[in-house]
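Apart from one protein chain that is not included, each protein chain of the complex appears where it belongs.
Letters A and B mark the chains as written, and numbering starts fresh at 1 in each.
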Amino acid sequence: MAEPNTATASPAPPPSTAAAPAGPSTSATTIAPAPEGFVNVVVDGKHAVVPQGVNLIEAARQVNVAIPYFCYHPKLSIAGQCRMCLVETSDARGRLVAGCQIRVKEGLQIFTKTDLVKDAQRASEEFHLVNHPVDCAICDQSGECKLQDYYVGYDAKPSRIATYKVNKPKRKIFGPLVVYDGERCILCTRCVRFMNEIAKEPQIAMVGRGDHSEIDTVPGGQLDSKYSGNTVDICPVGALLNRDFRFTSRVWYLENERTVCDACANGCNVGADVRADEVYRYLPKRNEEVNDVWLCDDGRVSYHRAMDGRVETARIGRGDAARFLSDEAAVQSTAEALKPLVGSSELAVLISKTLTTEEMLAAAVFARDVLGQKRIYSTGRPPGSGDDFLIRTDKNPNAPGLDLVAKALGLELIDADDPKNHAQHLVMFGAEMTGDLSARGQAMAQALKTLVVLGVQHTPITEAATHLLPLSTHLEQEGTFLNYYGRLQRFRQAIPQRFDSMPAWAWVTRLSKALGGQWLFESAAEAFGVLAAKSAPLGGKSLEALPDTGVVLEGLAPAEYPARAPRPAGTK
Amino acid sequence: MSQRALDLFVQNFGDAVKATGSSHGDEWARVDGARIQAMASFLKNDPALEMKLLADLTCVDYLEFDPQKRLALDDPERFEVVYHFASVTTRERLSLKVRCGGAEEIVVPSITGVFRTANWWERLVWDFFGVRFEGHPDLRRILTYEEFKGHALRKDYPIHLRQPLTPERRVQDLIRGPGPGPSSLHAPMSQRPGARPNVKADDYD
Partner (left out) sequence: MLEQTMASESAPAEQDALSVEQELPTEPMTINLGPSHPATHGTVRIVAELDGEIIQKADVEIGYLHRGFEKSCENATWAQVLPYTDRLNYVSPLLNNVGWAMAVEKLLGIQDPERSQYIRVIAGEVSRMADHLTMLGAMSLELGGFAPFLYGMEARELLYDRITELCGARVTTAYTRIGGVANDLPPGWTDKLKGTLVKVAELREEMDKLLSKNRIFIDRTRGTGVITREDALDFGFTGPCLRATGVDYDVRKAHPYLVYDRFDFTVPLGTRGDNYDRFLLRVEELRQSERIILQALDQLPDGPVIVDDWRIALPPKAQVYGSIEGVMAHFKLIMQGPQIPPGEAYQYTEGGNGELGFYIVSNGQGKPYRVHVRAPGFPLLSALGHIVQGHMLADLIPTFDSINMIGGEVEQ
């Protein structure tokens, strides 16, 4: 990185200097012919065998040679807008070609370190900075900004302009999640291409000409697509920013923990950005078979469920008679309330489809063996709108998981909305229900004598509970979800358990102990092991052995995938 | 700058030399540690070299040198003990590097017999890296206390690790001031509060 301070300003491109490598170290006759569909190329003197038809940037990536780019994205069409990826090739020495556009061919040599290329990179970066505002101190993208990284990597020269910069609209609200800053925009059009090609909702476009070009929403419209948050991810600079995350934290304090989104049954892989045991945002994680590199907006803000409005401490009694207890005291009190109800037909156990598979297993064995029930009821979030890409109508992350658990334990699974249940005592693992929650909550408060609820957030249902126990979200525990496509995905704990909450299997362990049962789970892996032993599709797998990208269970994959949904290679 | 010294060294120990090089003007040779005593002795006593000054003896843990390719904890080439020899007469310098590691105790022959200054430097390497020097007269920790657990400069020693509390040692002749200590009723005169300024000789225990 100790470049000498030479700033070449020659108008005509000089011919390649002697610093350029003379050619491949081995002559073409000694390189073996590439297999079918592949070609031989040489990048900076290093030989590589790359698939036919890839562009020069991808070819160089194979040998760990980095070619800088702003507007190129492997999932989007080619724009050739930023001119940062210019390299020299053996086809045209002394000329520059765009690395994103040119495809490889047999025997091509690519030079990325010649003086001509370096000067072009420096100049491209300088041009991008000519009208760029001095915003680093207040821009959220600081610390993950391509412009900054390329400046120290390829430019590092002082500014040469002696005049004012062009002013454009700043802080323009594009939509519910996205805010735009025209001065920071380098007009790479990644956002426009994404909305056109991936989200298929052309809500933004480049308007204006030359110096005054900017990105704008279609007249009379907003950027309110359900995938608008992805434009923030792919924007290389701080022009498009996430309104939910803006100004909450600087990115270098955040540690990214891999987990799974729980907003719908798709199970997109996300990374939770954590700082001081709190989640600040979700970023999509690459999983070519589930969500590519994208995430929908509802999923993007779903981490708030773990942060705000939490049930913090255990509560016994309602209204004026309410007492807040520690977890141990609450367990004792709940066990006393449940002891006379063991085996009773007036008791019903509801398990929410938002729990992890391990929590569901623990709840089900508790229902079957400790409370003596023969059937369990499923409850969950009401269905919503879906599409043919990443959003499923089922808004519960683990509905197939509950089917799996019920089948494995031989319990009958009934939908809680079924009017046939007339229980007087309910134990709810998870407080999600469909319908008008305040009406249901009032009805339950009047009709039920005992309502034990393990809940995450304060809702009318948790208000109606006689015994309320705080439950951890999936971010606070290790576990698995089984998604709509039969894919079992594991996630690790991202943050410590908040307030007094515990995962459901930990509550079950304590209640079992108090009620004299034998199911005592010390970890999620134990619960998973019990399920794997009993369940045919799991076939004795262990939690530790599951790969981070998940595994599709036999027999559970759907017959047909939605039109645009990512799927495992080879699936129709 | 000391190519001559390096050449002379390689002439004499060529079979034990694994690699040589010059890093920013300083010559170095990576050698097999088994013969380090002979090598040190040669560098010190050879009349053409006269490297009588062992300037430095240190160690580097290469566990995480390549963040993509972390070494195994018992990799046989994990540690590198570096010796810097200097001659005050010919003004030449040479570095020797010895790679060591492994699952068993890591042992390198000590050169304390050749250079007495190595005594403390090798204690420092033992304290911070856990490389044991065979033949060292008194290999114990030097900068950390005896009950310290672990070797602090290893890369797998996390920077925020806490050490367990150790009980206070009984030290003879130590006079403690007032504070949490033995209760004054049973304490000797010298240790009762307020006794110190005017204690007379025959009041001492």
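What we mean here is this: contacts are C-beta pairs under 8 Å (C-beta built on N, C-alpha and C of every residue); 3 or more make two chains touch, one makes a residue touch a chain.
Please read all numbers here as calculations on a predicted model, not as lab measurements.
From the options B:A55, B:A72 or B:A103, the residue with contact to the unseen chain in the full assembly is B:A55. Across A:K75, A:K157, A:R258 or A:H458, the single residue that touches the chain missing here is A:K157. Within the full complex, the residue among A:H132, A:R190, A:K226 or A:R490 touching the omitted chain is A:H132. Residues of chain A that touch the chain left out of view are 1-3, 5, 129, 132-137, 142-143, 147-149, 151-152, 155-159, 252.
Counting the whole complex, the residues of chain B in touch with the unshown chain are 23-24, 26, 52-56, 58, 60-61, 64-67, 82, 84, 88, 91, 95, 115-117, 119-121, 124, 128, 141-145, 152-153, 159, 171, 173.
By definition in this document, only the chains that are shown with their structure count from here on.
Chain centres here are Cα means. That of chain A falls 48 Å from that of chain B.
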